[in-house]
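Pasting in a structure now, in structure tokens, and then I'll have a few things to ask.
Here the complex is missing a single protein chain, while all its other protein chains stay put.
Labels run A and B following the written order; every chain starts at residue 1.
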Amino acid sequence: MIRRSASYAVLVAGLVPLLLPFYWMAVTSLKPKREVFTATPQWLPAHPAWDNYLLAWTAEPFARFFFNSAVVTALIVALQLVLASLAAFALSRFEFRGRHIIFWIIVAALIVPVQVTFIANFMTLAHFGLLNTYAALIAPYAASAFGTFLLRQAFAGVPRQLEDAARLDGCSGLAFLWHVLLPLSRPTVLAFALVAIVAHWNDYFWPLIVTNNNAVRTLPIGLGMFIGQEVTTDWNLLMAASIFVSAPMLLLFFFMQRYFVQSMLRTGIRG
Amino acid sequence: MTIPALRFAGVGKSYGATKILDDLNLEIAEGEFFVLLGPSGCGKTTVLRMTAGLQPVDRGEIYLRDNPLSGVPPERRNIAMVFQDYALYPHMTVYHNMAFGLRRHGHGRAEADARIRKTAALLGIQPLLERQPHQLSGGQQQRVALGRAIVRDPALYLMDEPLSNLDAQVRAGVRTEIKELQRRLGVTTLYVTHDQIEALTLADRMAVLNEGRIQQVGPPLDVYRAPANEFVASFLATPKLNLFDGTIERVDGAVLVRTAIGTFTPPNPPSALGGRTAVRVGLRPEEIKVSFALREGEPSLAIRLLEPLGSQVLVIAERDGADVTISVPADAVPEKPERLGVVPAGCVVHLFDRDDGVAVAHFRSA
Partner (left out) sequence: MMPPRVMAAARPYLYLAPTLAVLAAFTYFPIARLAEMSLRAPGVGTSLGPWIGLSAYAKLFANPLFWRVLGQTILFVFASVPIAMALALGLALLLDQPLRGLGFFRVLYYTPVVTPTVAVAALALWMFNANGGIVDYFLRSLGIAPVPWLVESTWALPTLILIAVWKNVGYYMIIYLAGLQSLPRAVLDAARLDGARPIVRFFAITLPLLRPTTFFIAVVALIGSFQVFDFVNLMTQGGPSNATNVLVYFAYQNGFEYLQLGMAAAISLIMFALVLTILGLVAGALNR
């Protein structure tokens, strides 16, 4: 309907404001201090200052933050997969009283973001003396309504007859979940895991609420602190830090893009 | 000379190097019910979509009442189409499904309303007017799809296998209704199907299409009686055409066609035979005469399988490794028959060229 060349032109034009900032971020990160502020923008650094990265990395305990982020993200996603698999298994393959209500109760949780409940959750964790611990960072996210929903759809699609055949083969219950349902739902599991990894690695809000100690702070918090320090001064270092904080997720995304798109497609677009 | 309602002149379409349609030439008269028959992938749906303007024509031109259609978008072709999946607007009531096209073409509310009610009465769908498509059965949806086309009163109806999604029992009834409707309304119709029964019962004239080329055009009975080639003959046979190698013998000015199952004699030697000594012989299951009382000198066949179909029985017999399928009236079949013989007299025989399958002659054997 719309001419193809015009479509291409608009799509490419749209990419400019979207991607140029990333290029600018990369370029700035490699500029020595004197090249940062110039009358006209220099699109390539004359003398790339690769040690900006080292300087930025050592300016804050980023190594520790990186470690914390990795551990916390891994634990959150692992827990979510376990809890969501079990919940989805129950909801999709069993008949029991309250099945529908429980499903809607879980789905309803999707519209209550952490930014609404944070005050109360903070108080709860403070009460148990769990502030500044991995537990505080992980606990509210241990269950995933989104993951439960996605996996339930995936599990429900496995035919009853397959389950019957597995039972006759001696495989039922949790064994059926592990040996049949999960392998058959691999794309969904992967898609969900990827989305969850990105969401929790990039999370700034909740770690801000429950941590104020470098021992447990995560990468986004570290970068946030660095912004406070370096804003209007060392933009090049700040950009370098922004890059190494974003890089893991950008790389993950580029290598696994097919699976990211999958998760979008499975979330009930058909209403 | 009257202007044909629809004319295809040298129409061709390719996807890359593959030719979907090659040099299609066809004329359809005003008010005619024309059926395009062919197997899946033969290009018939492409013909329909090109006529509707949903796909561009690569070569040649299509004329609607002598006006070339290239450059005219589907919105302005004054053509209505009944889709295989009905393609009703899911978010509109039946009434609005029918009103949509009328309003788009500039008809006033009152006029549209009158037309819709009239068409609804014609199809018996008045009680459904306020319902939505998902509340209707398949048969009802199909009627609404028909109604949507009829209400437009276009220059041409296009129908894309409209019966294929219906239950077998419903199909025959709807088939008859479509035929009667078209007679009554007199709108030129181009109907596409792979079902030969639909073609034979519905068409005023039909064309058989295979691999993008027209094999034969003509009234259904002509095509049935005198298929132009092996493909047409086998496509218009139930369950399948029997084909054998045959040798020609010329004896005393007469011609004999010898096959593994019997020898056939045309009443008059066919001139088109030329000097051929070998042909392909085609016999339809329902056009072979048999006898269960074996006769001297005639080859007999061993009966392999009987498939009772009610009033007819399909007998599958074989001789010398060649299988024959014969359709025999049920009460002519004895209890537990083991052998039968072909009675040449009265069999309808079709001869085809051994190399290119083109029909050479059709005759009733003496």
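We take it that a residue touches a chain if its C-beta (ideal position, glycine included) is under 8 Å from a C-beta of that chain, and two chains touch if they have at least 3 such contacts.
Given the structure is predicted, the values throughout are model-derived calculations rather than measurements.
Among A:Thr133, A:Gln153, A:Asn214 or A:Ser246, only A:Ser246 touches the chain that is left out of the view. In the complete complex, the residue from A:Ala145, A:Leu182, A:Ala196 or A:Val216 that touches the missing chain is A:Ala145. Listed residues A:Leu54, A:Ala175 or A:Ile227: the one in touch with the omitted chain is A:Ile227.
With the whole complex as reference, residues 1-2, 4, 7-8, 10-11, 14-15, 17-19, 21-22, 24-25, 28, 36-38, 40-41, 83-84, 86-87, 89-91, 94, 96, 99, 102, 105-106, 109-113, 115-124, 126-127, 139-140, 142-143, 145, 148, 173, 198, 201-202, 204-205, 208-209, 219-220, 223-224, 226-227, 231-232, 235, 238-239, 241-243, 245-246, 249-250, 252-254, 257, 260-261, 264-265, 267-271 of subunit A touch the missing chain. Against the chain not shown here, subunit B presents residues 52-54, 73-77, 79-81, 83-91, 100-101, 104-105, 148, 152.
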